[in-house]
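Only one protein chain is missing from this complex, and each of the others stays in its spot.
Labels run A and B following the written order; every chain starts at residue 1.
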Amino acid sequence: MSTPVLEARDVSMVFGGLKALKNVSLQLEEGKILGLIGPNGAGKTTFFNCLTGLYTPTTGSVLLKGTTLPGDPAKVTTAGVARTFQNIRLFPSMTVLENVLVGRHVRMKQGPLASLFHGPAYRKGENAAKERSRELLEFVGLSGLEDELARNLPYGDQRRLEIARALATDPAVLLLDEPTAGMNPQETEAARQLIFAIRETGVSVVVIEHDIKFIFGLCDQVSVLVQGELLVEGTPDVVRGDPRVVEAYLGKPPDEVEAEVASVVEEQQHRGAQEGQA
Amino acid sequence: MSILLQQLANGVVQGGLIALIALGYTMVYGIIQLINFAHGEIFMVGAYGSLATYTWLLPQGIKDSWVLSLPLMLLGGVVVAVVIALIMERFAYRPLRNAPRLAPLITALGISVALQEAVRTFYPDATSALRFPRVFAEGNLALGPISVPWSGVLIIVVSIVLSVLLQVYINRSRMGRAMRATAQDPDTAKLMGVNPDRVIVLTFVLGAALAGVAGLLYGSYITNVNIDMGFQTGIFAFTAAVLGGVGSIRGAVIGAFIIGLVKTIGGQYMPGGTQYDYVWIFVVLILVLVFRPQGLFGEPERVRA
Partner (left out) sequence: MNKVSNIVRPFARPLVLVGGVLLIVAALLPWATFVLNEGPYPDKATLQFFDAPFAVTGFRFHLLLLGLLVLIASFAPVPSRARVLRALGWGGLLVSVISGLFITIEGGGLGAITAADGATAFGALVGLVGGAAVILGAIALGVEPPAHWTLKLPTAAAYAVLVVVFVLVLLGVSLVLTAGGQGGAANPYAGPLFLAFLGFAAGAMAALSATGAIRFVSELSEKHRIFSVVVLLLCALLLPFTDAGSEYWMTVAANIGIYAATAIGLNIVVGLAGLLDLGYVAFMGIGALVAANFSGAAAAAFGVHLPFPVAAVIAAVVAGIFGAIVGSPTLRVRGDYLAIVTLAFGEIFTRSAQNNIGGLTNGANAIPGIPALSLFGADFNKSFTLGSIKLPAGVLYYVLIVLLVALVMTVFANLKFSRIGRAWIAIREDEDAARAMGIRTGQAKILAFLVGAMLAGLAGAVFAHKNGTVSYESFKFLESVTLLAAVILGGMGSIPGAVLGASLLFVLPEKLREFSEYRLLIFGLALVLIMRFRPQGLVPDRHRRAELADEDVGGAPVDEVHEVPGAVKEAKA
């Protein structure tokens, strides 16, 4: 097997006396979408923060293409891991284009002096960054809105802008923290298509989500985190069928869950049919 | 050696004074995360309130006996301080509760300047320092080589007693519990039926009352008051609150005594003498903020994400 693009090795995180994560190991293969699910308080976001360098794991390490990532968000992003936030964190009084340009920051070279004098080389770099940013806006479906202030965008567009901003850092891995929270079904479906499109461009994706239907319909691989421990991992089918997941994560009698899972499958088939018609 | 002991004693007196003010900073910050810059001015206003009570309200007969005049002046000073603090909270801070954090801080600066100037402009002869009566037993308490004025002893006693009472109040009473709940998580506290406005008002009132007490004690100890006193002492008190860990009552008091000692000992033994005594306090402040921003007794701030 080739080196995984992102790997967590025995990551543990302790806050005071609370063990938020216990020896979590994960591997993400290039060009795949990995789903991370688990009940509230299972440590999903803590794990994300460890992956992105916001927290330094108490023990264990995170590797990008075999190289250990530094414990600093800025350096992690520079290395090629970008993220979005659960509670959207755009730069609200910057324009849409500027938000994406901030994402380009790490891939631009202009230092303070160049920024001060605005020479020809500076302008070339600036124009290239703008061009790339506009491409990304078009990619996520926000072209034409570049001069709007981020705060004035509708909710779904803000999520998309956050994704464009993260993509602007040219990541190898994109981490999405509940990308569909608060979305209606149409928006959720659009988000799913967008994530597929991102995978097409060669970026590997990790998604945290509450919505298991969404995860099962999206991911190549699913990991279940319960009380800071990795309970199950595997393809959606494997995870779906695992009784431990049913019991620990869903906390419902198995037959009820099965019914829910069945409805998921049904819905997907139904949607597939609709797409076929379209 | 006796100089050192004497300076230690002076430091403790100063620390007591600073503690009374630091409590106001620490409580307000604990509840609404506001550095209430104007709190030092509340202390100043309190001192002028006591002085005004003495000058214009008390008849000569009462003035002659500190047993009578001290409580009345205290009442005057505390009432003035509390009223000003209430006005300030209601009209300046409350409307800004959801504003960006810079806004209330700048408002606090504005109030600070305005209060100083209001006293300078409207209090008779306040352009220069005013004499303050020593409304407590004259003379000194002599303990071997150390001698502390009785008014200084009063400061130490009052500050310790009041901080203990405050601590007990916050730990035991219903309102105290509401305060702690609001400090931890205002939204949840609200859901649990705590009225945040009432808690915040109470916090300002308690802080202002303590500052009013400090104003009187300061005047009586130093025997004069001036309009700059709030700014300087306020910064010392803020430093003490930060040193102790903002939000912690015990921390503020211990921090205050440390700051008092740094001031007197630094002024005595560090190069530059008393000319630079403040500088050492600021150096302590900067070092604490840089190396232990949560203070001695505070919890480290967790990164939000």
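One rule holds in what follows: contacts are C-beta pairs under 8 Å (C-beta built on N, C-alpha and C of every residue); 3 or more make two chains touch, one makes a residue touch a chain.
Fair warning: this is a prediction, and the values are worked out from it, not measured in the lab.
Only one residue from B:123, B:150, B:169 or B:278 touches the chain missing from this view: B:278.
The missing chain, though absent from the display, is touched by one residue of B:48, B:218, B:238 or B:257; that residue is B:238.
Of the listed positions A:27, A:46, A:110 or A:204, the one in contact with the omitted chain in the full complex is A:110. Among B:5, B:57 or B:106, only B:106 touches the chain left out of the display. Panel shows subunit B; residues 33, 35, 92, 95-96, 98-107, 109-118, 121, 187, 231, 235, 238, 242, 272, 275-276, 278-279, 282-283, 285-286, 289-291, 293, 303-305 of it touch the chain omitted from the view. One chain is missing from the display, and on subunit A it is touched by residues 52, 54, 72-75, 77-78, 82-83, 85-95, 98, 101-103, 105-106, 108, 110-112, 114-118, 122, 126, 129, 149, 151-155, 158, 165, 169, 181-182.
One rule holds for everything that comes next: only the chains that are shown with their structure count from here on.
Rounded to a whole number, the gap between the C-alpha centres of subunit A and subunit B is 49 angstrom.
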